[in-house]
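Rather than the whole complex, this shows some of its chains in their spots.
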């Protein structure tokens, strides 16, 4: 396929808008031709026109019927993802789908089947793989500088918890938050998770506990290649968004620290004071959204596999489900206990 | 004036192109309507069309005659700046002029007169004032966190020297390189320079010495408010672009360290190894070019003074000329020795 690729976006809420604006401003491999949103407000229409979008529609089906569109970005609500992946695949479109594809293995597996049959590309929106810091860690691992990986450590803490009722919709902390870390751990380890042990606690908001979820967790992973992994999560870090990754191996360790708005240090009678980390994922991962989109379009144009496949999304989900089971049954859970389909 | 402002760019070499692309991709207050370049190649025409530029001409005069254009960016070669400022002012355009306006006080002063008479805005392209790190230092100074400034320290080292013959055209290290640091020093001190002492050496490239310039320098500044300043320069830092600023005052110090591509540290048998600084000014000051353009357009729209005035440009030039004189005569030079007109 030749660049630029004609793109349609289904769902232009916060993340859909970010992709749209990035494509227009910073991504030469794609051209934003259409947007579809079931909740098509005048505000959205104005915003889309201003970006030069030719086709602005309500129904995803209308957008999928457009022969000129070669790739679609599925940015609608999670419960619509799997069906839209199937529909887009049947329409012969290459697909970028925000994470997660679905909260059930069965629906994800069915969607992947449809993608496979249609022979289209699918990339799942685990954008953190494209972050400048975490890519650099991975490069060092791949270069051999770290040696054989022994430990994968991830700190992942949000600046503020979502409303407690969000847990019900999202599948809980392991499926809406830690799932990013599971994907990062698999990415950095270069290996699949075979066992999960999750310890959790409700330390921030009792309502989260009442909703059946935890807000603080430590998850231990065992990988097929023998390495161990550990993730610590909190729904609320007073100092902002804490996103660190470390890979420790036989030859050394590569560790990514947080990003901050500036490098400035103020030295005074109180100490030496630096900036807090960038506030949340929109600030921290700003660049990664551009890089993931370029990578998706590069894969489409070159006819090569995407860098975050549907299979990755499925595995991340299974690790998340294993973590939920581990927490519920207070025991390590083998990934083989979680169905593949 | 209402946003967006219609903009014409005169000269679309490297820096002109950066401004053009930033306006299109990232600056909502302006619309790029025209470009003029005396060396109008098919490559430039293709590039401009792709950006959606309506008017693509050779002669600056043609662009300046366009009634729809409200602001011009002068990005042509330095020797044309002053005349173009005068012409643009006469045409009633608001002006963003790349630094320096000219290498002589007389021509700069004449250009500023023309601007004043025409009542248009002028912003000079000292982009570093808009850098995220250096703005943060200035914010801390203005907030009083540093107290009364006593010392302004700047390290400013390039990754590689320009060709030796460049010195003849550019006016030498103090007028093409250190002038940025003079502007930064005045910005951070919040005060004017009254005395300059420059020590220089040729340690990198003998050809630079033969061209009558130095490649390594330490410049001491005395400010009207009593503070002292010091700048160290090198044309060649083996580790890349070194750009640090520190303001030390009665209550503490604010210091900006270098930016790097990532925060990753590799720990191995050799030590703990972090990234080199971002390579050169295009990488290091990428964001500042956007912020300076937004600030210019905000000033135009709001009818307020620009944040880097023509007077700033003139003072920076006088400090540079004082440094040259100091180096030549091996003595401290009072700024009052350099003519105002």
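A and B are the chain letters, set down in written order, and residue numbers restart from 1 in every chain.
In the analysis below, contacts are C-beta pairs under 8 Å (C-beta built on N, C-alpha and C of every residue); 3 or more make two chains touch, one makes a residue touch a chain.
Here the structure is a predicted model, which is why all the values come from computation and not from measurement.
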Fill in: Oligomeric copy total, full assembly; chains in place: 2
4
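Operating definition for what follows: only the chains that are shown with their structure count from here on.
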Worksheet item: How far is the middle of subunit A from the middle of subunit B, if each middle is the mean of its Cα atoms, in Å?
Response: 40
Response to the item:
As the complex stands, subunit B meets subunit A at residues 24-26, 132-133, 136-137, 140, 145-146, 251-259, 261-269, 275
